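Every protein chain but one is kept in place in this view of the complex.
Letters A, B and C mark the chains in the order given here, with residues in each chain numbered from 1 onward.
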Amino acid sequence: MVAVVSPTPTASRLSWLVPVVTALQPLVIALLLGAVVLAIAGHNPLETYGLLFAESFGSTKRIAATLSASTPLIFTGLATAIAFRAGAFNVGVEGCVNVGGLAAAFVGFTFVSLSAFILLPAAIVAAAIFGTLWMVIPGLLKSRLDVDEVVTTLMLNFIAISLTAWLVNGPLLAPGSANSATPMIADAARLPKLMRGSTLNAGFLIALAFVILYWLWGKWAALGFETRLAGMNARFATASGMNVPGLVFKMMLLSGAIGGIAGGVHALGNVFRYVSGFSPGYGFVGIAVALLGRGNAFGILLAAILFGALATSGATIQLFSDVPIEIVNILQGLVMIFAVARFSWIFSRRAKS
Amino acid sequence: ADKPVALVIAQGGLGDQSYNDLAYAGFQRALKETGLEGKPVESKDIVAQAADILRRASDADFGLILDLEYSHGEPMVEVAKDYPDTTFAILNQVQKGDNIVSVLFQEQEGSYLAGMLAAQVTTDTSIKGINDKPILGVIGGTKSAGIDKFIAGFIEGAKAANPKVEVKVAYSNNFGDPALGQQMAKAMYEEGADIIYQIAGGTGIGVIQAAKETGHYAIGVDGDQDGLAPGNVLTSMIKRADVAVENVVKDYAKDVKLGGTTVAFGLKEDGVGLSEMKFTKDLIPAAYLEKVEAAKADIISGKIKVWNVVDQGYPDYLK
Amino acid sequence: MNTVSNPTAARVRLGAHGVTRRFGTLIANDTVDFSALAGTIHAIVGGNGAGKSTLMRILQGMDRPDAGTVIVNDQPATLNGPADAFDKGIGMVHQEFMLVPGLTLLENLVLAREPVKGLGLIDRDKALGAARALEKEAGVTLDWDMLVDDAPVHVRQIVEILRLLYRGADVLILDEPTAVLAPSQIRELIALLKRLRDDGRTILFISHKLDEVMGVSDDITVIRAGRVIRSMKTSETTKAELAELMIGEILHETSARPGQQGKSVLVAENLSADDSRGVAKLKSANFTVHAGEIVAIAGVSGNGQDELIGAVTGLIAARGGSVSLSGNDISKLPLPARRARGLAYLSPDRAAEGLCLEASIAENAIVGHHRRSAFVSAGILKLGQIAAHAEKLLDAYSVKRASSDLPISSLSGGNQQRVAIARELDGNPDILVACQPTRGVDIRGIAFIHQCLLEYRDRGGAVLLVSEELNEIITLADRIIVLYNGELRGELHRGDGDIELIGRMMLGEAA
Partner (left out) sequence: MIDNIIHAALIMTTPVLLAALGGLINRTGGLVNIGLDSMMLVGALVGLILASGNGNWGVALAGAGFAGAMMGLMMSLCVTRLSANEIIVGLGFNIVAAGLVRFFLKTTYETSGTLSLPDVTRLPRWDIPVIEDIPVLGAIFSGHDILTWAAWLLVPVTVWFLARTRPGLRLRAAGAGPKAARALGLDPLRTKDLSTVFAGFMSGLAGAYLSIGVVGIFNEGITAGRGFIAMAAFYFGRTRPVMTAIGALLFGFFDAFQIRLQGRGLPAELVQTLPYVMVIVILTLIAIAAKKSRGVKS
């Protein structure tokens, strides 16, 4: 009888496992489904998964590649999460990545005579500023006129992509380039590499710093506290004396700033210019990262690393197997879908109620 | 050489109905003939993964890495320095390096011929579907120097044949939306164009569909697209990316020293040119074709120098 | 008048045998035995969180017991969901309203059993006909094309009940149906319930108001902490005994002492305001609240209370007139600024506005005060101080909780309300605008909250009390103003008026 009421010592020692298992369960189901697809396509699932793992985490170089690929996703995940936190469904981070990336690249290839101590911060600040500016219109529309932010930010993505495409092929086109690209940025504007022979750069450290800041901000900052409450219950927050539209506006801008920095860091640390195909949808993956990480700082970090690992290993396993990229995409989608599913439902008798 | 070969696929991926698909076809032919091992590498995030993929392939002991992605030029120079024993190949641009081979195409030369042919045809009302207006159209996939290189050559060729000809230019901003291509083409046909040159991948397939539906003409690109709508594709401006890739791989297999060289594929090398016009040859008066042939000879001999947007920037008529 | 065929003259129309329901470690229902006899009104009473709603949900098939069975017509029965319960003639009006927003009253009435012509087309005439017949039976008239969102609470309540009749239910489970009604509306409802019973229907009635329970019911079951304490005939018990059974101790009624009127704190002059659709709801109201007094605004909901509260607190912009606080005009200030000047506001809608249900208990206790210099410096919260302060506050208001870090939704309604009051009175505001402070709270909680308000007043606080509970108003208020149709009428002083008089004034009958 006693055993039923109070958990046994063994159970309590292993109780930390419960959330881990719960978190892994969807991943396992996604992998199982992926295995079915692989098997149908005539690939050995175990071999493929082994290869994917090795190409993501199998050596220092591969780990570096994974972290490098996850860097922009950490930023976009945080940018999205911060707007969600305030109750604004901002799907426009993709646009911010593009304008931010172009702004940083512009500073980086224009003011080439400046020293790194000035140029690098200036380029990142430019990215943040342009990302912020990009969110002013939807932020104002949402907070002042209650115009749905999903539509406006989605539209602004298309506009950002077209606008940057125009700039980079017209006024900002590198002479002698056959595709739309700015000139390369000055060496002084480049973020230092963390490891020779890899693309992992100081941008990842900045991303980590942002994760920690985001966590601290959510826990310790008065603004973070207010944002969370406003996002959970706007009426309550208003009645408690908060300026909810103002908060929403601020958080949309902050989201834009971080989105801009995502692009800036990507331009200064990896691509070294702005070029067509600069962002293959980092902003959209950021939505998944934010939701997968459940808005939690470390959840976002893990989710970004997961997607980064799939992106980087998905490309390089093609060197060692015949598994085509689409299988990797399918896998990615499955992980996304099932990572947010709750399978307890199936086993629970009364979940219906 | 017997180390394996990698082919890095450019943005747009396999299935773009043009550049990537063509290059991959040449790649496969070469592998079959030489018996070499080889892998294509695609990625959604191809721009950012440039160095990552090139290094991984080098580390994995691939002997030749062909890269179709334009934005990989500069990263390749960096990576190539660290792997002197690996040969790298980049297309559409010249990059310096002892172990880098650059492959260039003179698409403007082939486009010139296409323009010259179209400008002659467009006022010949004896041909079905042709009106008397000297109006031609071009639909490009994106506004970029790489695409405008085709367009400039086309316009130059058209003006050479008939200075009064007007060339309408539009961009789809999308290489994979045939419905859009079809609508754009129809809009151009409505405005009096009767021949449209498409340089827009999958979007361009819609242009050819529009030609077929409205009884006008399209000009195909990259591969021989004459068969997509027999009789409605006036000709195709073929860019032998497949031959280029095939040749590079074969040379590598034969241990020809490739590093540090630049291979050009123009009219002279048969790297670009018009299709054989299997379905339209009989429609077109022979005189027009003769004039095109003459221009081709002049370009090969150097008598005509066609404008190259990538090297020379934009000409006045395409600003 | 349609009569209900008494189903095979069963003695126990609806009941439970050994029903147990656990939520995690909490036992909400502990081997509950319960029998509602056919053709009776059976009241179920108990404190907040006693397990009343849980038991009712089980009896309506919304929830299933972990052990035990439901009894229908003397026989054990299994209820596979609410549809099954409806088939057996059992319907329920839930504690929280279960009307669909965005639908009209008529649509809500017929939802799930719509009369149709061919093609699934709803037969509006038939639906309206049925609605009119039900109206007659209940003795009301409704605008059936009104959207639920626009309907006042008592109308919604009526629609919920009519809906059960429409579905042909002869067992009506009503979970706190009177919590939001005015006295006259309560009387009407009770009369209706009695009529329905006399037609042979069986009614399960939950309320925290023991007067009502004594007045309406034939039988009473008392539940405490998930167990049935006793079932009895209403005629065999008294209010005092019920109260003692419910809470396990004897509760002393709050005694009303007159307050000491001080200087004027809140002055409203010619205040008028519109509702969200621009309809004038508050017309030129004038009143003053002094330090050390409780001024109550009595009125049936929908007569302008929301607009009055909104205009005083700054939640909505007034259309005209002015509000001043301690001599300063605050008419143009938004709510945060008014709060900063010493105004506190206890919302009538605890779940949606008064509390943030997903946030923790401690957070709910501190919100609004977290920018105090003791709790924040340079935008960084001093979490240690805040937690300590929250603990102190929660202890002072005896909030029963496992841990202050749990979401506040884990508390019972009474305890939730304590948190809200603790927060609003923290920091000694100049004036508290307290709206429906005891809605849905059990008798022990009510006594406690009343005590808090009186102590605050005695410390020199000013209270503007807006309530539909006349008993509450009589107990607490030093002055009573009646709000009818957007106008303030008559002013009564402590001891002046009786419930009947105020009730008539609320309906615009007397001045």
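To be clear about the criterion, a residue touches a chain if its C-beta (ideal position, glycine included) is under 8 Å from a C-beta of that chain, and two chains touch if they have at least 3 such contacts.
Computed from a predicted structure; not experimentally measured.
Colleague: One chain isn't displayed here. Which of the visible ones does it touch?
Modeller: A, B, C
Colleague: Who touches the missing chain here, C:26, C:67 or C:116?
Modeller: C:116
Colleague: Which candidate, C:72, C:99 or C:308, sits in contact with the chain we can't see?
Modeller: C:99
Colleague: Could you tell which one of B:170, B:283 or B:300 touches the chain left off the display?
Modeller: Result: among the candidates, B:170 touches the missing chain.
Colleague: Out of B:115, B:206 or B:220, which touches the unshown chain?
Modeller: That would be B:206, which touches the missing chain.
Colleague: In the complete complex, which positions of subunit C touch the hidden chain?
Modeller: 60, 62, 81-86, 92, 94, 97-103, 107, 111-112, 114, 116, 119-122, 163, 167, 274, 277-278, 317, 319
Colleague: Tell me where the left-out chain touches subunit B, residue by residue.
Modeller: Considering the whole complex, subunit B reaches the absent chain at 13-17, 21, 143, 168-171, 173-180, 182-184, 186-187, 190-191, 202, 205-206, 209, 228.
Colleague: State which residues belonging to subunit A touch the missing partner chain.
Modeller: 37, 41, 137, 141, 145-148, 150-152, 154-156, 158-159, 162-163, 165-166, 169-170, 284, 287-288, 291-292, 324, 326-330, 332-343, 345-346
As a working rule, only the chains that are shown with their structure count from here on.
Colleague: Computing the C-alpha centre of each chain, which chain sits at the greatest distance from subunit B?
Modeller: Max centre-to-centre separation from subunit B belongs to C.
Colleague: By C-alpha centroids, what is the most central chain here?
Modeller: A
Colleague: Approximately how many whole Å separate the CA-defined centres of subunit A and subunit C?
Modeller: 45
Colleague: From the C-alpha centre of subunit A to that of subunit B, how far is it in Å?
Modeller: 36
Colleague: So, what's the distance in Å between the C-alpha centres of subunit C and subunit B?
Modeller: 75
Colleague: Residue numbers in subunit B touching 2 or more other chains?
Modeller: Touching at least two other chains: none.
Colleague: Along subunit B, where are the residues that touch subunit A in the complex?
Modeller: Where subunit B meets subunit A, its residues are 6, 11, 13, 39-49, 51-53, 55-57, 59-60, 62, 70-71, 74, 82, 92-93, 142-146, 149, 173, 309-311, 313.
Colleague: Hey, which residues of subunit C end up touching subunit A in the complex?
Modeller: Against subunit A, the touching part of subunit C is residues 25, 62-64, 313, 315, 334-336, 339-340, 345, 347, 352-359, 363, 367-368, 370-371, 376, 379-381, 383.
Colleague: Going by the contact rule set out above, which residues of subunit A touch subunit C in the complex?
Modeller: 5, 219-223, 225-226, 228-229, 232-233, 235-243, 350, 353
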